[in-house]
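The complex appears here without one of its protein chains, the remainder shown in place.
Letters A, B and C name the chains as they come in the text, with residue numbers starting at 1 for each one.
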Amino acid sequence: MYDKLWLIPFFPLVGSIINGLLGKRFIKNEKIIGAIGTGAIFLSFLVSCKFFYQLVNDSVKIHETVVASWMSVGNLQVDWGFLLDPLSAVMLMVVCGVGSLIHLYSIGYMHGEEGFYRFFCYMNLFAFSMLMLVLGNNALVMFVGWEGVGLCSYLLIGYYFEKQSAGDAAKKAFVMNRVGDFGFLLGLFTIFWTLGSKHGVWTINFVEISEKAHLLSGDMILGAGVTTVATLCFFLGATGKSAQLPLFTWLPDAMEGPTPVSALIHAATMVTAGVYMIGRMNVLFAMSPTTMMVVAVVGALTAIFAATIGFAQNDIKRVLAYSTVSQLGFMFVAMGVGAFTAGIFHLMTHAFFKACLFLGSGSVIHAMHHALHHAHLSDDAQDMRNMGGLRKKMPITWATFGISCLAISGLPFFSGFFSKDEILWWTFASTRGSKVVWVIVVVAAFMTAFYMFRCLYMTFYGEQKTNPKAKDHVHESPWVITLPLVVLAGLATVGGFVGIPHVIDVAHIGNKLDQFLAPVFHHSQQLHNIEAHGTASTEIILMIFSVVVALVGIGVATMMYLKNPDMPAKFTAKFSKLHRWVFNKWYVDEAYDVLFVNTTKKLGIFCWRGFDVNVIDGIVNGLAKLIGAISTALRHTQTGQFHNYALTMVFGTVVMLAIFILN
Amino acid sequence: MSLSDLLAMLPILILAFGATAILMAGAWYREPLPLLAGGIVTALLGALSAGLVTPPVPEIAGLFSAGGYARFYTILWSLLAAAGLMTGSRYIIEKRIGAGEYVSLVLYAAAGMALLSSATHLVGLFIALETFTLAFYILIASNRNCALAAEAGLKYLLLGAVATGFMAFGIALIYAASGSLVLPDAVMRLKAETGELQAWGLLGWGMILIAVGFKISLAPFHLWTPDVYQGAPAPVTGLLATGSKGAVVAALVGLLAMSGPVWNDLTDLVWLLAALTMLAGAFGALGQSNLKRLLAYSSVTHMGTLLVGVLCQTSEGFAATTFYVVVYVVTSLGAFAVIASLADGRGEPMTFDQWRGLGYRHPVRCGVLVLLLLSLAGLPATAGFMAKFAVFHAALQSGYIGLLMIGILASVISFAFYLRVTMLLFQPDEKASSWHQGSVFEHTVLAVCSSAVLVLGLFPGLLFGLIRQILP
Amino acid sequence: MISVYHYMSVAAILFAMSTYGVLTRRNAIVIFMCIELMLNSVNLTFISLSSHLQNIDGQIFVFFVMAVAAAEAAVGLALMIAFYRNRESIDVDNINMLKW
Partner (left out) sequence: MTTVLFYILGFIMLTATLLCITRRNPVHAVIYLVAGFFALALMFYLLGAPLAAAWQIIVYAGAIMVLFLFIIMMLGLAPQETPEGPGWRRWGPLVLLSASLMVCTVLLIMQDPAAGKEIGDFYLAPQAVGESLFGRYVLAVEMVSFQLLFATIGAYLLGRPLSKGEGQ
């Protein structure tokens, strides 16, 4: 029934190979290359839909298929095996669905770029790797994907090789991801070794690990529980891949890549691999309250931290990048408090609205770029201070961007509302939850609403601040760009209804997502008593509270950034008494500006420049420098002189013999 | 020596007498191509006979084994010689190196490697080791107009001769302690009644380790590696980096697999050597801006990893090491073959400046190079990953957790420089110049190496199964 | 009383001395001579052990060591000529083009 699962990653692989080998010399035509690339992933999407439908109607929810035996080393048997369960099915739909749309979008966005074929080759390769990551039934196949997506990510960040910054960004992403990979491997080996050497179960198969995980409960390593150590290592891997504190600074820099890349890899799919991985290993994580706590705290801190930095950014893509980091923080909070379903739910809705936001920003940048290029100006096409008032010029982009902003802010009945609310509820009420974390996350939610609307207003509202010469050349993008926007905006609007919370489920639809994912998560949740308990009224109150928080955030942003020039004049004319109020309001505003905005701005700048740039980059650069220094020192032992080489040899000999004698 | 002995060593005879025949033919007939073709055919015949002819005796003249393990390596080294000749074809023709001499030396070296991998007697071991070392001294410096090659040859000779001294001294001490030169008895008799190695045995093993350390470039005996790799012509470097190291490791594995755990007193030392080597290679490569030197450091790291597998002293570890040797040989040879295939009148592309943007001028070969580099780096689904994984798995089962961590750390670091080259290749650079298009021979080698890397990565079980059968 | 220990000690001293020579001399040919000396100390060890163990193998090995040394000397000296042709010197301090 499920033995054709391999088709799903197969199509993008073929697409990648065709475009990579034949794209430059033989196909050449952009349309065909684009069609091959998009078609490949769309076929995967169709196949995924088929399997998804099949799985929904199947009573057995976990299916493994083995394509071929990979290797057997000693008592370890590893297969090229795929695992289809509700978790991977949801991920499949997200990856293939959003991926298809972004591929389509790329045809328009990358039009005329040098290396068009290369772009689609990498994108398909990425899709292939991501699907391997999602579908792998054992840690090794997952690791194949894990490394593959990383590789494609560097390749695509550094797509514009001629830019020095792009190369640096790729390097940074590389270093941080390596730290993460190191964690992942250590975690894997810890689990593998303990299960094997102490319990005789040599396996890296996820299903088997989940079944045998209970054996590990009493084992200790390095003075701590094995599960704690291993899951902390896994979490380190997740922080690298998913840009969490302290390894998050590569993600904003990764915006050097083309915008579709940012949307697909650095917003919707690859960066959520860490969340998925925790979901996949939820049994292990649930066994260690310590790790769960760490995950939740790190997630919450990242959420608020990145949101703060979001205040101070003027580059539209960087705002979105920090917002992504922050939203990933939300997902980790969810995983940390045991709300696995909520985490995956938010992963899904985030993929919709954040992809839409990124693609929208891409559409704007695309238009700006063309306009500026047309007028021979070298202004920054990504700086929001050069935008403003684009609402009329680009109505579709504006509408979809606005809807996504509403969704990410968590306004009722948009998708973000449901997922974020579930996270907040679990954080508040879960047995693994914490009120402190809840407060932090709520503040972060407020900030999210604020800076997203700031971004919206600065880009689409007010006066157009683009250089007058280029002003009139800004146009709406072609259909290949707007179609994905519309579809994603639609999903961002209604996508949340798959997970309606029980308390407001008037029509008794039920939380479909929760029911669907239950086979994966409920077991560990029940085993370790992870549940959210509280009265329905508390839940409703909290829900209203979070909506209010979002509205306040939007309100503040509206007050501060939506400066319609007509409004004050009309007000003065019609309601002269109100004038003073408005005027005073302005004072308040300015006072507010001085007291609050500037402070937060400074805080934001401090966090960004001070922490992000100095501390984290300092550490990363320091590490790189240290390694560089060691390698230079080593290099200088390489004097080329025969005597030095011989001397080293003899010295090594003497040391060795001395060791013998001393023993 | 009886007829059955001769039959058992048929592959070696084919190689050695083929070498002599080609040498003599070369004295009168100086066209390089037929000589080369003859050499390649001889090497392939050697491989074929090793694969097909079942030896009637298990041991040849009490010096060499004729078992499966020995034949496995005979096949590998014969094929290596064929591939080495193919990669060297343009070098010989264009530089006007004496083809007869060159071809026969490569075949002769292959015979030496095959014998070393199957040695069951310390005399055989010593002579076989010297056989191919000697051939390499000559091959490295075969282009006499090249000052760098002469320097590389001299450096390798002087240091290599010192290592030979250590090797002989080590053998002497083992002989002293055990009274025998026959393997594995000589090694097994080293133990005193307490189960520890006697002082002489310890010293002997130490000296041998130093010599082995030099040959397979373990830190701190690795310093010659980058210099010699850079100076030697790429077709020779390809052989030097793979065969001369692989054969030594093969002999070590064969010896240890036959003699059981004789290294127990040495584990700390070997542990240290392996750790030092992996780190020295990884760190050393980071600072390089010359591809050949970088590959040299990469080979240092790989040798460290190999040593981890040897250190385990379990059948698991030996199987993993053998697999690793094969993968390393294929990958490394391919990488040097790419360099050789690009070489033209200006020499070989070496510095990163020369490589920048070459991916657009020579996409296929640079693509192959990227694949091979990624395999060396151990990217999952390539052969390199499987090899590393198998070795680390064996280390894990033997409880060398610290070494495992260092190994993972080293491969994490080494990823950086492999990827750096990869990125470099595909940087647009207007100044990137075209290099040679390469000959059919070279393309064949590249095709074989890259497909082997993929096949072994996806279906390593085939080779693992074979290795399990043949391990002594 | 002369034991095998005496002979081996002489050999060890010889080995160390030749190592010293390898490390200090700058003329590549002299360095090569020191390496030959190293092999000779090995030969002494083998012969003394052969006597000590009343066993023929040691002497056999000496034969092979000598043969290998002769082969190595031939190739080594030819290499030095090749090097000299390129660089007009065989001072090892001049073996310095390949580094870093």
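Criterion: a contact is a pair of C-beta atoms (placed from the backbone, for glycine too) under 8 Å apart; a residue touches a chain by one contact, two chains touch by 3 or more.
Nothing here was measured: the structure is a model prediction, and the numbers come from that model.
Student: Let's see if you follow the contact definition: name the visible chains touching the chain that is missing.
Tutor: Looking at the entire complex, the absent chain's contacts are A, B, C.
Student: So which of B:50, B:135 or B:223 would be touching the chain we can't see?
Tutor: B:135
Student: If I consider the whole complex, including the chain that's not displayed, which of B:42, B:118 or B:143 touches that chain?
Tutor: Considering the complete complex, B:143 is the one touching the chain left out.
Student: Need a quick check: the contact residues on subunit C for the chain that isn't drawn.
Tutor: Output for subunit C: 1-10, 12-21, 23-27, 29-30, 32-34, 36-37, 40, 43-44, 47-48, 50-52, 54, 56, 59-60, 62-64, 66-75, 77-82, 84, 89-91.
Student: Would you write out the residues of subunit A that touch the absent chain, in ascending order?
Tutor: Residues 647, 650-651, 653-654, 657-658, 660-661 of subunit A touch the chain that is not shown.
Student: Spell out the interface residues on subunit B facing the chain that's missing from view.
Tutor: So the residues of subunit B touching the unseen chain are 1, 5, 16, 20, 23, 60-64, 95-98, 101, 104-105, 108, 115, 123-124, 127-128, 130-131, 134-135, 137-138, 141-146, 153, 176-177, 198-200, 202-203.
Just so it is clear, only the chains that are shown with their structure count from here on.
Student: Express in whole angstrom the distance between the two chain centres, defined as the mean CA positions of subunit A and subunit B.
Tutor: Taking the mean C-alpha position of each chain, the two centres sit 44 Å apart.
Student: Two or more other chains touching the same residue: where does that happen in subunit A?
Tutor: Residues 635, 638, 640, 642, 646.
Student: Please output the residue numbers of subunit C that touch at least 2 other chains, ranges allowed.
Tutor: Residues 22, 28, 31, 92, 95, 97-99.
Student: So in the complex, the part of subunit B that touches subunit C is made up of which residues?
Tutor: 122-123, 126-127, 130, 134, 137-138, 141, 144-148, 150-155, 157-158, 161-162, 164-165, 168-169, 171-173, 175-176, 179-181, 226-228, 230-231
Student: Along subunit B, where are the residues that touch subunit A in the complex?
Tutor: 155, 158-159, 162-163, 166, 202-203, 206-207, 209-210, 213-214, 220-221, 223-224, 226-227, 265, 268-269, 280, 283-288, 316, 319-320, 363, 379-381, 386, 389-390, 392-394, 396-397, 399, 401, 404-405, 408-409, 412-413, 415-416, 419, 423, 426-428, 458-461, 464
Student: Please give the residue numbers of subunit A that touch subunit C in the complex, ascending.
Tutor: Listed in rising order, the residues of subunit A that touch subunit C are 635-636, 638-643, 646-647, 650.
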